[in-house]
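With one protein chain withheld, the remaining protein chains of the complex are depicted in position.
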Amino acid sequence: MMVYFLCLVLMTMGLYCLVAKKNIVKKVLGIVIMDYAVNLYIIVIGYKTGGVAPIVEPGMSEGMYARFVDPLPQALVLTSIVIGLGVLALMVSMCVRLYEKHGTFDMSAISKLRG
Amino acid sequence: MKGMTLIVRTITDFVVGFIVVFGTYIVLYGHLTPGGGFAGGVIIACAFILLLLAHGKEVAFSKLGENTAHFLDSAGALVFLLLGWVGMSAGWFFMNTLPRGEQFSLFSSGMILPANIAIAFKVGSSLFLAFSALAIFRRRSFRAVIEEELT
Amino acid sequence: MESITPQLYALLVFMIVGSVIAIETRNLLSAVISVSAVGFALSVAFLFLGAPDIAITQLVVEVLVLIILIRGTILIDNTAIETHRDTLAVVSSLIFFGLLLGFGAMIFASEGFPEFGEPLMRVSKVYVQTGLPATYAANIVTAVILDFRAYDTLGEATVLFASILGALALLRRDGKVSRREVATA
Partner (left out) sequence: MSLVPLFVAIPLGMAFLIPLLGRWWKTSGEVLATGGTALLAVMSIMSIGMPAVVHHMGGWEPPYGIAMVSDGLSVLLLIAINIVGFLAVMFSLKYMRIYTGLPKYYSLFMLMVAGMNGVVLSGDLFNLFVFLEVASIASYALVAFGTDADELEAGFKYLILGSVASVMILFAIGTVYAVTGSLNMADVAREISIRFGGEMSPALLLAAAMFLMGFCLKAALVPFHAWLPDAHPSAPAPISAMLSGVVIKSLGVYAMCRVFFHVFGFSPELPSSLIIANGIIAFSVLSIVVGGLLAIGQWDFKRLLAYSSIGQIGYVTLGIGVGARVLASGGVRSLAALAILGGLFHLINHAAFKSLLFLSSGAIQHATGTRDMKQLGGVREKMPVTGLSTNLAALSIAGVPPFSGFWSKLVILVATLQAGLYAIGGIAIAMAFVTLAYYVKVQREVIFGEVKGAVEKAREVPAVMYVPLVILAVVCVGFGLLYPVIGYRILEPARDALLNGAEYIKLVLG
């Protein structure tokens, strides 16, 4: 149980970084941390005690299949990692452009529009 | 952009080939061992990024030109989509209709191997492109912006 | 069949400490490196949890993330930003996080949630059993991502395509055609 809870702690830490920090690079790092937390959470869900990686080797008996960990969460996390990488590339390019316009990474200096 | 010191460049030349070979292995054996098109593609992209960082952009672009990378980026995605569409011949999108081959051999499991290769091309070239765009991007001076506004 | 729980807890504590450093340090370079350390710990945790595919992917992606962050942001400007904090936002968010964590702790301890190490595997039992005979892929994870759920992978490739295209679009030299060209057109 504690494992799930620690994943949630990690996620809220990322969220805190997003809310409290003014530096836009720090905000990017907050999102990266949140991604890590969710990925770990999903993989932990699929873990089976004493489990092995779901890869069949030649000559493996069918009985071994019961020891495989859940492959589906791994497929989800693979997709989620890719999405995280894509979002990061987009975010960093936005940061670079914002720096070019404003000469700083400070969100309170960048912020001209008011929600 | 400039490259790095001689030591870095020499070691880069030595290592890049191995990285590409390792990436290719990860891609091709994705259906038998851990790995796959995505991880292998990132490794191959890292090899070219290493070249870019160590030697500067001319050398890196001479190995993988910008136009080629753009082409591979779109073409890889398109090939993957078409592989899915091939399945429509059997009635369902993404149905694996290609011959399955023999278990545990490299050329087995139908669509999976070509799909892995297509994804690897797509991922490798697009990440290389994105990184090169980020690395080359230069902030124009404030004066240049002002002059442009005035004209 | 030894338990992996102690290693997992050690890694998780390491990750949390790493994130605290990343969040609170003044130096951006240290922050980025701490986040990468967290990422590498995550990769090791995946290895312990029986997910070598994900471990490899996480490892190579982490390298790329580190390079992109350093090259794209830190090399430009590494000054610490010292503005006063928005106290109201921080306090309200802390209350929200407290509620979330309390709620989460309650739920993870409740009956309906499966214990750690005992996944339901209602659907994935079929993947494990028929993965090799049905798809001929020995790596069941690959069988899932490129055969059973290949459509998701199309979406994944599309996400990457979209984000890289977006990044390239944002990094083009001028956003708008200059006025002189508009006049001649």
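Which chain is which? They are A, B and C, in the order written, and residues in each are numbered from 1.
Keep this in mind: a contact is a pair of C-beta atoms (placed from the backbone, for glycine too) under 8 Å apart; a residue touches a chain by one contact, two chains touch by 3 or more.
Here the structure is a predicted model, which means the values were calculated and not measured.
Novice: Given the contact rule set out at the top, which of the displayed chains would the hidden chain touch in the full complex?
Specialist: Across the whole assembly, the hidden chain touches A, B, C.
Novice: Identify the residue among C:16, C:47 or C:121 that touches the chain left out of the display.
Specialist: C:121
Novice: Considering the whole complex, which of C:68, C:132 or C:150 touches the chain not shown?
Specialist: C:150
Novice: From the list A:6, A:20 or A:34, pick the residue that touches the absent chain.
Specialist: A:34
Novice: Determine and list the chain A residues touching the chain excluded from the picture.
Specialist: Counting over the whole complex, chain A touches the hidden chain at residues 11, 14-15, 18, 24, 27, 31, 34-35, 38, 41-42, 45, 72-73, 76, 79-80, 83, 86-87, 90-91, 94-95, 97-98, 101-102, 110-113, 115.
Novice: At which residues does chain C meet the chain that is not included here?
Specialist: Those residues of chain C that touch the unshown chain are 103-104, 106-108, 110-114, 119-124, 126-127, 147-152, 154-156, 158-159, 161-163, 165-170, 172-177, 182, 185.
Novice: Can you list where chain B touches the absent chain?
Specialist: These residues touch the chain not displayed: 67, 70-71, 73-75, 77-78, 81, 84-85, 87-88, 90-96.
Here, only the chains that are shown with their structure count from here on.
Novice: Calculate how many whole Å lie between the centre of chain B and the centre of chain C, each centre taken as the average of the chain's C-alpha atoms.
Specialist: Distance between chain centres: 20 Å.
Novice: Between chain A and chain B, what's the gap in Å when you average each chain's C-alpha atoms?
Specialist: Distance between chain centres: 22 Å.
Novice: Taking the mean of the C-alpha atoms as each chain's centre, how many Å separate chain A from chain C?
Specialist: Taking the average C-alpha coordinate of chain A and of chain C, the gap between them is 2 Å.
Novice: By residue number and range, which residues of chain A touch two or more other chains?
Specialist: Residues 53, 55, 58, 78, 82, 85, 89, 92-93, 96, 99 of chain A each touch two or more of the other chains.
Novice: If a residue has to touch 2 or more other chains to count, which residues of chain C qualify?
Specialist: Correct list: 52-53, 57, 61, 64, 68, 72, 76, 132, 138-139, 141, 143, 145, 153, 156, 160, 164, 167, 171.
Novice: In the complex formed with chain B, which residues of chain C make contact?
Specialist: On the chain C side, the touching residues are 52-53, 55-57, 60-61, 63-64, 67-68, 71-72, 76, 132, 135-139, 141-143, 145-147, 150-151, 153-154, 156-158, 160-161, 164, 167-168, 171, 178-180.
Novice: Could you pull out which chain A residues touch chain C in their complex?
Specialist: 1-10, 12-17, 19-23, 25-26, 28-30, 32-33, 36, 39-40, 43-58, 62, 65, 68-72, 74-75, 77-79, 81-90, 92-97, 99, 104-106, 108
Novice: Provide the residue numbers of chain B that touch chain C in the complex, in ascending order.
Specialist: Per the touch definition, chain B meets chain C at residues 26, 30-36, 38-39, 42-43, 45-46, 49, 53, 73-74, 76-77, 80-81, 84, 93-94, 96, 100-104, 108-112, 115-116, 119, 122-123, 126-127, 129-131, 133-135, 137, 139, 148, 151.
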